[in-house]
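Only one protein chain is missing; all other protein chains are in place.
Chain IDs A, B and C follow the sequence of writing; residue 1 opens each chain.
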């Protein structure tokens, strides 16, 4: 837009008056506000487990866990997002570390949360009074507004991945928070939670609990089930039947048994297994996702840059950035994303190139 | 309605003219057509396993199974429904008997079908090419328009309960039927079907199969899962937690993992377990149901009449007829009903008296 | 199925024992129960207005309307359905006639009802206390369990078409009925009902009434709106824009503004307008429908038989029977069907031949 020179002063005055009046014109910034395709500030980035874990350990020595700080959780801060503890604009991802005999006090909040266990066992998370054991490979839910606290009943520390919609809820000003007791409300350490005894029977629902719920009532998705489901898909593929997401690539989505949909209204969670040598298509989609290398090693081509990834690493994929994964060994990947937000609001798109 | 005497002839003529014109007035029959509450022609009735099973065995000797007759299925014919093979106006319930080495040929139809296995094992039902083992206590689905056939690979006969929506589909003129091969299309006898390997992992869905489906993709709900789910509910009750449908009465509903709803659009299926001595409330509901005594014995007070029921017996409950069940021993009951029809069409009501 | 001759006696005994035990084998009747495609007992049939209306008038002279008989409604009795007042297995269609100053007393029932006004005006139907004027071409709703009565405030009789799901609700034993007052509860005769004042503003909903409802809250869909909507479609077609159902054939569906779906859970209602000379494709679908010639004349090819149809005639189309309509003059057709039942229960199919 070219503006006649001798009108410059009037125009400058207009812009000053806009500013004074709390106004801002579209025409000077439409390109930034409304780009041709998503142009995220968040950058593609990989966090190495070999860096993360020692820092979590040092935190364990130096920082107590308790009321006020609430959790010893160290969040990925996307380099494009100005130092805020946001893995992406919508998703929080953190390493949480709980030392021997420590207790993370109870609280509840609107934010939806899950844990995915990376190392060890011996912590019980107590969700609305139901103690839930945590063990490597388990995926555990704390949907919005459920009280929850954690306590470690062993002499060893334990570490897991926390995923929440904190950035989204913060941006949209939708969060409520309430403190609970400083100790967990139920110190029992059962092998299986009450939630699982009610809900983890495949295809069966308690008649006493009819109807849909916004979030899954399953507090823990156990590693054994996930592992078998993936093995079964690969075996079916070997026998010539459709089962896998693409050749050599098994994948399950954690789901809400009362709807068949995602586990929580804002978060999708999946587990992927690639055979040694398998390569995914290059995919991009609206919305962001985070991949965690649960086991094995491979290569991630993220926005055109190749990275070697190993056990424990975290891969952050901003909106519309392409990703291709290749497995050097059998590669097990946990993944979560904000896709349900976009699907429900009719903003979802995806594109794939399988060459 | 009183009609002036000297108009009788004109009125008779009017009614004759109605009949000739293919018309029928409301006012002569509104009470029958539109009763104060459901007034079913179907009657409450109990079929004793001790009668049914010997007749099924005799059929096995005398009647071949094959193309044309299609299945050696002997249907409950409600005494109120004029001899038609209808357990209720909407539901078909039959004993199916397959002798040693016999084959029931493949076909498909719009009608939704399930099998609940009463006795024995050794038959595989092949659903769209997927062989599914049948064993006592298993609940198996053949939703509308899936090809299916059965074959017995042993030297012993096998018997199961067939449930379908044949009367409903017949009444509403919605049925299509197609013959398949005379032999089953896949003679393998795997322990676990492909359907189960894809879908029977609690809370997990294959990423390759997104979205809702009108019917459950689970071909077999295994007895082991059902049994454990019920035991878990009773144990939770013992520990003081809400889990059972009412005191001493555990119950699970078979569900469609892609929606959380009923297994098929017209049929609800559940399994109930009463502790010894437990008594249900007296309940009635719009729509009909059929209960099968899987194990144990007890008393059914059906429309005010008390019946002793034992293993294998079938209890048919027409619409709005009250039922109360009391357990003399631990009592295991399979139940199916047409409730989804009424719920979806906003015609459902229920009433309960727990005195 | 051939049965060895010397086993005939044993077989006969088996069948006798089946009957005595309340059983009925599938193999003797599978073809009738489960035909290759819908094989309705109801027959395609046309009722001529020139026959119907004089009979309605004679009823007006001879039969009082009042408590007990409830309504002076003369139902189409499909010749294939044994004299019962069923237009099809699911649908009731009747001419209702209300003489000068007459009152049809209030009642309510589970059955869903509508009126489509064929002749005259001067009756108000009072639905849950809301008086609704009835005039030629109006489509009026009385969804299940709303109290309703009618009164004629003029010295002329009035006639309309009643459509209900009486046969379906009767067959499925889902009906409740309750008497209301013998006079209508509100004798006001406003031009526009309260329901319309709240709900008949296109695209606008009262904030005080959020959420979906199983049936439309609109008590009257006025002829003026219907007529304009059809004219607009034909004008758009003239201008080259997609709007009509097929060339020369405009059609609107009456809808529930709280869901966008059908007006009632069991009944679909539409209005069709064919230009002079227009011809529809030959269509058949699962489920039954009834067409009413509101105005004009044409030809209906119903299950291969050609019929001339004129103003007031009623065309009954059983499940899966093909229909093609051709317009001799501009042809206006009201249509209702049981399609929502089949769509919700995943039993719907349709087929069309536009040659």
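Here is the rule we go by: a contact is a pair of C-beta atoms (placed from the backbone, for glycine too) under 8 Å apart; a residue touches a chain by one contact, two chains touch by 3 or more.
This one's a predicted model, so the numbers in the text were calculated from it and none came from an experiment.
In the full complex, the chain left out of view touches A, C. Taking the complete complex into account, C:204 is the one of C:19, C:36 or C:204 that touches the chain left out.
Only one of the listed residues, A:78, A:159 or A:226, touches the absent chain: A:78.
When you scan A:14, A:188 or A:308 for touch with the missing chain, the hit is A:14.
Summarising the interface, chain A meets the missing chain with residues 1, 3, 7, 10-11, 14, 17-19, 21-30, 33-40, 42, 45, 47, 51-52, 55, 58-59, 62-66, 68-79, 83-85, 89-90, 94, 109-111, 144, 166, 168-178, 214-215, 265-266, 286-288, 318-320, 338, 340-342, 344-347, 349.
Touching residues on chain C toward the chain that is not drawn are 194, 197-208, 210, 212, 216, 218, 221, 225-226, 228-229, 232-233, 235-236, 241-245, 251-260, 270, 272.
We adopt the following convention: only the chains that are shown with their structure count from here on.
Steps from chain A to chain C, minimised over paths through touching chains, total 2. Averaging Cα coordinates per chain and for the whole protein, the chain whose average falls nearest the overall one is B. In terms of their C-alpha centroids, the spacing between chain A and chain B amounts to 43 Å. Of all residues in chain A, none touches 2 or more other chains.
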